[in-house]
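Every protein chain except one is present and positioned as in the full complex.
Naming follows writing order (A and B), and every chain is counted from residue 1.
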Amino acid sequence: MNTLKTRKKILTQHAEAMIIRYTFGFFAFLAVLLLGLILVFLFREGLPLFKQISVADFLFGTAWYPTYTPPEYGIWPLIVGSLAVTFFACLIAVPLGLLSAVYIAEIAPARIKEILKSVIELLAGLPSVVLGFFGMVIVGPWLQETFDLPTGLNIMNASVMLAIMAIPTISSISEDALYAVPREFKEASYALGATRYETIIRVIIPAALSGISTAVILGMARAIGETMVVLMVAGGAAAIPESIFDAVRPMTASIAAEMGEAPFRSGHYHALFATGIVLFVITLAFNLIADYISNRFRETGSGTL
Amino acid sequence: MRKLFQQLILGGLCLTIGVGTAFAENIVIKGSTTVLPIAQVTLEAYMKANPGAKISLSGGGSGEGIKALIDGSTDIANSSREIKGAEVELAKSKGVAPKEIAVAIDAIVPIVNPKNRVKDLTIDELSQIYQGKITNWKEVGGEDLQIVVISRDSSSGTFEAWAEMVLNKAKVTPKVQLQASNGAIVQAISKNRYAIGYIGFGYINKTVKPLTVNGVAASAKTALSKEFPVSRHLYMYTNGEPKGETAKFIKFILSSDGQKLVAKEGFVPLPADKKGKK
Partner (left out) sequence: MNGNTFESSMRSRYFKQRLFFGAVRLSALVITLALLGILAYILANGFRAISWEFLTQPPTDSMTKGGIMPAIVGTLYLTVGAILVALPLGVVSAIFLTEYAKQGALSRIIRIGVNCLAGVPSVVFGLFGLGFFVVFLKFGSSILAGALTLGILILPTIIGAAEEALKAVPQTFREASLALGVSKWDTIFRIVLPSALPGILTGAILGVGRAAGETAPIMFTAAAFFTAVLPKSIFDEVMALPYHIYVLATAGTHIEETRPLQYGTVLVLIALVLGIDLIAIIMRSMMRRNKRW
């Protein structure tokens, strides 16, 4: 009699646990489903474009005139614009981010470390529209006056503001990578008579290289995916730039600027979604590469000694 | 049981009517940034007179407004250009019948920085500048400086009107800098002595210098008489005849009080005989 009750209790407990496990699992899987949904939607609304124009013409065409008759949907200038601002942003952000990570991880005294980490975290929290505003209203006119330029809204401006956004990403991930280097490496290096500088440059950084590469790649992904800053500050000219002081129109800015006016399911609408696909693929590639590197090269732990 | 049933139906009816009226009172307006100040100033006045009304206003460009009308996400589409044939077709295929209502007259005026020597340009010169064929101010009587061409992006009715009346549909040079609104162009030109742009007449202020076109200065008179070559009507489009709150609002804009506000914003009110004719 008692065993019957206990057995029933155990069964219902089991059932309960199963239900909870599967429900939770479903909700956790929702993230993947959402990602898939985004992909499905992007492709659903973007692929119809390729009935009108070939993929090669779309990616490498140099004329972006979506509202003319006949419309032209070449996004090569947009892609170049995205790449240009990302490249120059990284030129600024990688040294600054990496050096500050080294500072935090190896050199700074404890209190300065805390302060600097908070500074970087606050910097990461700045909304992109604020940086875009700052770039447009303060940096732009300053650039224009100082260098006597036709316009202050250009690659240089966008790169500086994007760098500010990318530095926290690069810095914090590099910092984690530097921390993960086992102490034995450092101690061995000092024991051999190396200075702190030499240890950092020749032992620690190379050991953390995979983490640092991850940081740089994720920083690049952040820069190329950023919208508001480039929308307000990069100038908006859909042309291939010839100098760092030229205006460009990165893909994100183009989508944000034109999405509102493309009538539902028109050629322009499809073209914008197709641009979204290109953007998504590029950032996805960056993220997957970063993931792969960080997983594959995680062997720099004490286990390899 | 029957009584409960009746009560439920009555309650449901009241609720639907209540919710229905709540929805009916909400007017959504989207579209042209040229028409935006007119919409804003008239809706502020309208709301003072009708405290129950709920109006929400957005910019984005004439293209956005018309698209929103076709997609059913706005009641009124502000537009500074006429609706295109392709848009009418698209609307018909979705069961939307755009009704055009002229609310004001406007001139599109080319502007330069006050430090720029140039005072007048012909339509042809303007066209060549925007196509990128004339690239230096000295070619049109100014200093030896590179011309920075500023324009609106493609969602702008002002852009479309300019493209049609000045460029004759020729392609704008890809080096053109794009700004999102009339106000943004004013801002850009006022800070940049190399630049040229175009704005609606109502946006001219002391920080920029308007040019004459073919020798004609833009004014209420020359816009009305079409003597100023780049003049146009400003429109509000609705889905079919405007009804309810929307109709009341549009009637207000077309009334003499509304048109006074139009003039106050720097636009040209409709001549008395043309009101509501279109």
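Just so we're on the same page, contacts are C-beta pairs under 8 Å (C-beta built on N, C-alpha and C of every residue); 3 or more make two chains touch, one makes a residue touch a chain.
For clarity, every value in this text was computed on a predicted model and none was experimentally measured.
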{"item": "Contacting the left-out chain in the complete assembly, out of A:A63, A:A84, A:I120 or A:I212", "value": "A:I120"}
{"item": "Omitted-chain contact residue, chosen from A:V102, A:L143 or A:V203", "value": "A:V102"}
{"item": "Listed residues B:A180, B:I250 or B:L270, member touching the removed chain", "value": "B:A180"}
{"item": "Selected from A:L47, A:L91, A:V137 or A:I244 as touching the chain missing from the view", "value": "A:V137"}
{"item": "Hidden partner interface residues of chain A, rising order", "value": "13, 16-17, 20-21, 24-25, 27-32, 34-35, 37-38, 41-42, 45, 95-96, 99-100, 102-104, 107-108, 112, 114, 116, 118-123, 125-134, 136-138, 164, 167, 171, 195-198, 200-201, 218, 221, 224-228, 231-232, 252, 255-256, 259-260, 264, 272-273, 276, 279-280, 283-284, 286-288, 291"}
{"item": "Touching residues (missing chain, whole complex) on chain B", "value": "22, 26, 28, 33, 36-37, 40-41, 43-44, 47, 53-60, 71, 73, 179-184, 186-187, 190, 203, 205, 207"}
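In this section, only the chains that are shown with their structure count from here on.
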{"item": "Separation of chain A from chain B, taking each centre as the mean of its C-alpha atoms, in whole Å", "value": "37"}
{"item": "For the chain B and chain A complex, residues of the former touching the latter", "value": "60-64, 66-67, 70-71, 87, 90, 146, 148, 153-155, 160, 169, 171, 173-180, 188, 191-192, 194-195"}
{"item": "Contact footprint of chain B on chain A as seen in their complex", "value": "63-68, 77, 141, 144, 150-153, 235-239, 247, 249, 257-258, 260-264, 266"}
